[in-house]
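Following this message is one structure expressed as structure tokens.
Only a single protein chain was left out; the remaining protein chains are all shown in position.
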Amino acid sequence: MTFEPKIVGFLCNWCSYAGADLAGVSRIAYPTNIRIIRLMCSGRVDPVLVLETFANGADGVMVMGCHPGDCHYVEGNLQAERKVKMLKKLISRTGLEPERLRLEWVSASEGGLFADVVRDFTYQIIAMGPSPLAGEKPDVDVLEGILAAKAAAEDFRLRVLVGREKGIIEDGNVYEEKLSQEKFDETMDEAIATEYIRNKIYFTIRREPLSVRELSKHLDLDPQAVLRHIVVLRRRGMVAVDRVEGTTPLYAALEVGR
Amino acid sequence: MKRAEDNAPRIGVFVCHCGINIGGVVDVPQVVEYAKTLPNVVYAEDNLYTCSSEGISKIKEGIGRYNLDRIIVASCTPRTHEPLFRAACEEAGLNKYLFEMANIRDQCSWPHLHEPEKATEKAKDLVRMAVAKAGLLKPLVEPEIDVTPSTLVIGGGISGMTAALCLANQGFRVCIVEKESELGGRLKQLHKLYPTLVNASKGLDQISGAVKANRNIDVLTSTLIKQVKGFIGNFEVDVQRGNGETAKFEVGTIIVATGTDVLEPVGMYGYGEHSNVLTQLQLETLLRDGKLEMPQRVVMVQCVGSREEKGRTYCSRVCCMTALKNAMLIKESHPRTDVHLLFRDLQTYGGHYEDYRRMAQDMGVKFIKYSLEKPPQVFPKEDGRLDVSVYHALLGEEINLETDLLVLSTPLIQCEDAKKLSHMLKIPIGPDGFFLEAHVKLRPIDFATDGIYVCGTAHSPKDTAESVSQALGVASRAAIPLAMKHMRTEAITAMVDENLCSGCGTCVKICPYSAIAKDEKGVARVTEVLCKGCGTCGASCPEKAITMRHFTDDQVIAQALAAVRRELA
Amino acid sequence: MKVNNSVLVIGGGIAGMQASLDLASRGFRVYLVERNPSIGGRMVQLDKTFPTMDCSICIVAPKMIECFRNPNITLLTYSEVQEVNGSVGNFTVKILKKPRFVIEERCTGCGMCAQHCPVEVHNEFDMDLGIRKAIYIPLPQAVPLKYTIDNENCVKCDLCQKVCGAEAVDFNQQPQTISLDVGAIVVATGFELFDARTRSEYGYGRFQNVLVSLEFERLLSASGPIGGHIVRLSDGRIPRRIAFIQCVGSRSLKGGVSFCSSACCMYATKESVLIREHEPECEVYIFYNDLKVFGKGFQDFVARAEDDWGVRYVRALPGEVVEDSKTGDLTLWYEDTTENTTRSIQADLVVLCPALIPRATSKDLASVLGLELDEYGFFKSKDAQFAPVDTNVPGVFICGYCQGPKDIPESVAQASAAAARAAEVIAQGNEGVH
Partner (left out) sequence: METEPRIVAFLCNWCSYAGADLAGTSRIRYAPNVRPIRVMCSGRVDPSFIVNAFEAGADGVLVTGCHPGDCHYVSGNLKAEKRMKSTARILDLLGLGSERLRLEWVSTSEGAKFAQVVTDFTEDLRRMEPNPLETEFNAKSPVNAEDLISKVIRKTNVQYCLECGKCSGSCPISKVNDAYSPRRTVERFLLGFGSKVLSGPDLWTCLTCFTCTERCPSDIRYPEFVRACRRIASDEVMEELCAHRGIPMALSRVMTNPSVRQERMGWLPEQAEISQKGELLYFVGCLPYFDVVFEDLNLELLKIPRSVVKILNRVGIKPVVLANEKCCGHDLSWTGDLENFEKLARMNVAEIKKAGATRVVTACPECYRTLKKDYPELLGNLDFEVLHVSEFLSELIDRGELRYDAKLPAKMVYQDACRLGRHMGIYEPPRKVIAHIPGVELVEMGRNRENSVCCGVSAWLSCNKYSKAVQIDRLIEAKATGADLLVTACPKCQIHWKCVTSEKLPVNPEDVKIEIRDLSVVVAEAMHLA
């Protein structure tokens, strides 16, 4: 049978959701796959929501909001844009194609545009095939990746960076110094990389205790780097030595209350 | 003492056929049967029209008979119908926030009318998603706020003044803010008004006189709106006077009556090149000031820069009648003058305008229909006159008209500061560049944002009578909250968990409404009447300490999971 | 002297409802008088609305129910204004409440009576295309949902009385006169259709497959007599070509009215799009003279109809419609004025767009209220430009189509305008007490 992708759309109430209504009112046809969730503003889209949705096997996720400048809440849509930007970087590390997440601006008067972007995205997903996390047997590695990404997205560091991006770039940080977008992106990329890998380590050793060497092999990462992350994770109380085999300590994940 | 399972929500699902709007595509009975299988659903039924008073009473009955504590209606869009169904729940004693809608018409049966099976599957999923969310809904209350019994009218034209006067006479304070140095707007430029041919100045003087005399009205001319903060009932307005000084005041409602500009047809039909090519507005002013030395032959061209294929596609509504009127004024004073009117479709709608056309024909005004494909062409002659060559669409012949004066009817267009205002007030602008009302049919002079209204040509091109009608209309709309003195606001607001908040202040920076501030304990606190419930703060809070009411993480995630994981049902 | 704080609204169409809701939601007591058994007016007869294609009943039903639910509004349906005395601020009004022969307080609208009623008659609400019983509600979404016995056709078999569990049927009900004191009056009595029979060249009334637009709306309507399927009444066939004829009786110095009804070009466009949507095989032609696209979004709507839906616009008013008496098929003769050629075209169905004209009853109401009518029979504005909703009688205001041709949004805006003026005179009478 043909592949009917599961697509979830997070739409803002004022522009995109109204646009979707208009498409219906004007009888403009588009594929049936999308399942729309109405939010007051695209800015409401928490990265965790998106990752959770992927983790549960969605083949694609669309976030839609008002065009820049039209946001009913001034710039919730720009917040959404930043979050999606971060998410794509994060997802690209998990083995899931970041193209499965798309952000679009659709206004209340653009029923036709709504249908177009939904159609286009649906066909794109069909071309890409089912998500590795869809169906009965999700790909364990990717799932681990997504869970790690989700954990990273829940973590203070990434959230505060995304939340403060505008502030830091436009108003300047506590030292009144404004960061260039490039500089900020570097910081952001670094944070994404480390936070992701740390959580990836955590989820890996949650399955079975592993040594630094084993981990570095598994994650194809320099043992020193692995060790540094282990140290941070131990400090965060997420990892502890499970046992020592010969001279090699095996690390295990602690169940943390997150 | 209650047993555990008694605390489980009791969900009722009402699926609407909407005649055949839904029923003709989606297999509604099947959806109902499916709904019954979903967790916590204790009752489900279908209605021909759930919104009919019969449907409404069905909901109320259901709540009573099956003591339902969550109601789901699967029908059209919550944007139009949620209030109705919420009210029904309330009347049956159920908190209206325990209601959820599944949009299986606008976003299912209509766009997918050619795929009934898939549409039915989608409808089921949408219902399942609604059920998933409904189970987690919490009752909410709408805080009550006081309304400042005054109105800001932006624009001192005929619309603004009419609205202001009507409100003032109802006993409300009104502040008119006009960017020009005096009241009057477009009417100041006009000569006589069709169809009564009354002098524009006459009516204008009467009204502006009454406005100035009214003790309830403050007029701020040469004044610009700097900033508008707040919300219905409590808007905070910053203005800047001509002399640079700024002022601040509070109003309960805002009326947008900013009017329009008129298109300058530069580069069209030799406008700007030849001195005897004028716009209809320029002609009007000349006629008023008696400065037009009478030409032998006049040609008027309609739809100059309007009703185009691409770009300015709309019809400017007032041009045909204005041209007819000016043509007649010319004929009246100079019967021998030839006047040709080159039109596409004569917009002589409504009561008197057809007879008006006949009057013009009686006076010998000549009508030639041209087509968009073959617009008239203008060729200058040595003696300074012009040859207008037009393809008579209804004779199929090229006709040459020698003329001393060419008059171009150009459309009313959005005025340049409309965009600024649109951002400031969060009011949308439509594809035609004019302000976009809440609903084209039934809310023609409201904005989606509560407490802000639109009238006159800011809404779309229209003549004086039509502007006045709308102006009086907004005077009613804007008076409602003022008369009520206080009102209830959204319950869908953000809530900070003090125990989780680290006081990082991210949310404070993000909130566009300054609805979040740190309190003495250094943790974030939400001012609910200011909060508009976008939820961006919650989505950004590093500590995930903010809960967005009615759109909580677990509610939204539940919906998302229900969307992708059928087996969860 | 104290001014009465309540308002009488005459006419329960969209304009009357809007005016009532505006006034009621700010605390005025409103008496909404409607001559028919249900409020809703013309809008509830429509299928969709232009240019947004909103489903008409879907957007108007909530308003009807709001009127019903609002504690400040007293609905006086199946009633007519008989007498008005007094002046601005203090009118006394006599309302004739026609007998429904059903006790409103008791009727639950369950419909048991109609199920059992043996008498079937044409339903005016469906433009006589549909059937109703002698005890009936005009439409499923009727507000109030109370049944009415139409005395002309009732055979007094008293079956309804027997089956009515609520004992609501009362054959002895008498007309009653209600007396009200109000401070202001809003008139919103709407329009009626020009009798297309009088333009005999188009054969309406003679040929089964020639309809008027409002009949066609009912055919299109999901809740209409044939459930929204487009078929010919003569033989139930699905038409393959439908032609709309504009300006039937409008813009006419002879055999009609001299004004333009303002809405026809657009609703014909809307109905055409709906046809193409229901029956993609069916060609649609609109025969027009001047395309009236003056309203917000109209031109774009026409463009969409033409380019996306393939509706064909012909600039011509046909001279005549000829019927093939055997097949019921129709031939239209017209001069394509942009092609300068006179041709004929076959059509399976012809829809006439008759002038929308002031109600014949406007005269009586005018004399009851002392209002002036203009040369067309519309209620006359005090000042065409600056006081459109005021009349020659202080305290009496007009809005909607009965003041002059307009579409729904214009009527809604003007209804609010009338409400504002009513509030204004009352407020001024009370020296602006709030």
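To keep things simple, chains are lettered A, B and C as they appear, and every chain counts its residues starting from 1.
Operating definition for what follows: a contact is a pair of C-beta atoms (placed from the backbone, for glycine too) under 8 Å apart; a residue touches a chain by one contact, two chains touch by 3 or more.
Every value quoted in this text rests on a predicted model; they were computed, and no experiment measured them.
A.B. asks: So which shown chains sit in contact with the chain we cannot see?
C.D. replies: Over the full assembly, the chain not pictured touches B, C.
A.B. asks: Decide which residue listed in C:L317, C:L373 or C:A387 touches the omitted chain of the complex.
C.D. replies: Considering all chains, including the one not shown, the answer is C:L317.
A.B. asks: Considering the complete complex, identify which of C:T177, C:T327, C:S344 or C:N392 is in touch with the unshown chain.
C.D. replies: Of the candidates C:T177, C:T327, C:S344 or C:N392, C:S344 is in touch with the missing chain.
A.B. asks: Identify the residue among C:E201, C:E281, C:D308 or C:E375 that touches the chain left out of the display.
C.D. replies: C:E201
A.B. asks: Among the options B:M268, B:I399 or B:L500, which residue touches the chain absent from this view?
C.D. replies: Considering all chains, including the one not shown, the answer is B:I399.
A.B. asks: Counting contacts across the full complex, list the positions on chain B that touch the omitted chain.
C.D. replies: Residues touching the hidden chain, for chain B, are 358, 361-362, 364, 366, 368-369, 392, 394-395, 399.
A.B. asks: Using the touch rule from the top, list residues of chain C that touch the missing partner.
C.D. replies: Residues 199-201, 247, 251-256, 289-290, 315-320, 322-323, 325, 332-337, 340-342, 344 of chain C touch the chain absent from view.
As a convention for this text, only the chains that are shown with their structure count from here on.
A.B. asks: With centres defined from CA atoms, tell me which chain sits nearest the overall protein centre.
C.D. replies: Checking distances from each chain centre to the full centroid gives B.
A.B. asks: Averaging only over C-alpha atoms, locate the centres of chain A and chain B and give their separation in whole Å.
C.D. replies: Those two chain centres are 36 Å apart.
A.B. asks: Any idea how many Å lie between the Cα centroids of chain A and chain C?
C.D. replies: Their C-alpha centroids are separated by 54 Å.
A.B. asks: If you average the CA atoms of chain B and of chain C, how far apart do the two points sit, in angstrom?
C.D. replies: From the centre of chain B to the centre of chain C is 25 Å.
A.B. asks: Among the residues of chain C, which ones contact at least 2 other chains?
C.D. replies: Residue numbers touching two or more other chains: 52, 54.
A.B. asks: Provide the list of chain A residues touching at least two other chains, using ranges where the numbers run on.
C.D. replies: Within chain A, residues 25, 27 contact more than one other chain.
A.B. asks: Can you name the residues of chain B that touch chain C in the complex?
C.D. replies: Its residues touching chain C are 18-21, 24, 48-49, 51-54, 56, 76, 80-81, 83-84, 87, 91, 149, 162, 166, 169-172, 193, 195-196, 198, 203, 206-207, 307, 313-315, 317, 345-355, 358, 371, 393-396, 430-432, 434, 439-445, 455, 459-460, 464-466, 468-477, 479-480, 482-485.
A.B. asks: Quick check on the complex: what are the chain C residues that touch chain B?
C.D. replies: These residues of chain C touch chain B: 14, 18, 22-23, 25-27, 49, 51-52, 54-55, 57-66, 68-69, 109, 140-145, 221-223, 227-228, 251, 253, 258-260, 262, 290-300, 303, 315, 337-340, 374, 376, 378, 381, 384-389, 404-406, 408-410, 412-421, 423-424, 427-428, 432-434.
A.B. asks: Which of the residues in chain B end up touching chain A in this complex?
C.D. replies: For chain B paired with chain A, touching residues are 77-79, 103, 105-115, 118-119, 121-122, 125-126, 129, 423, 426, 428, 430-431, 436, 448-449, 492, 502, 504, 506-507, 509-510, 512-513, 532-536, 538-544, 548, 551, 553, 556-557, 559-561, 563-565.
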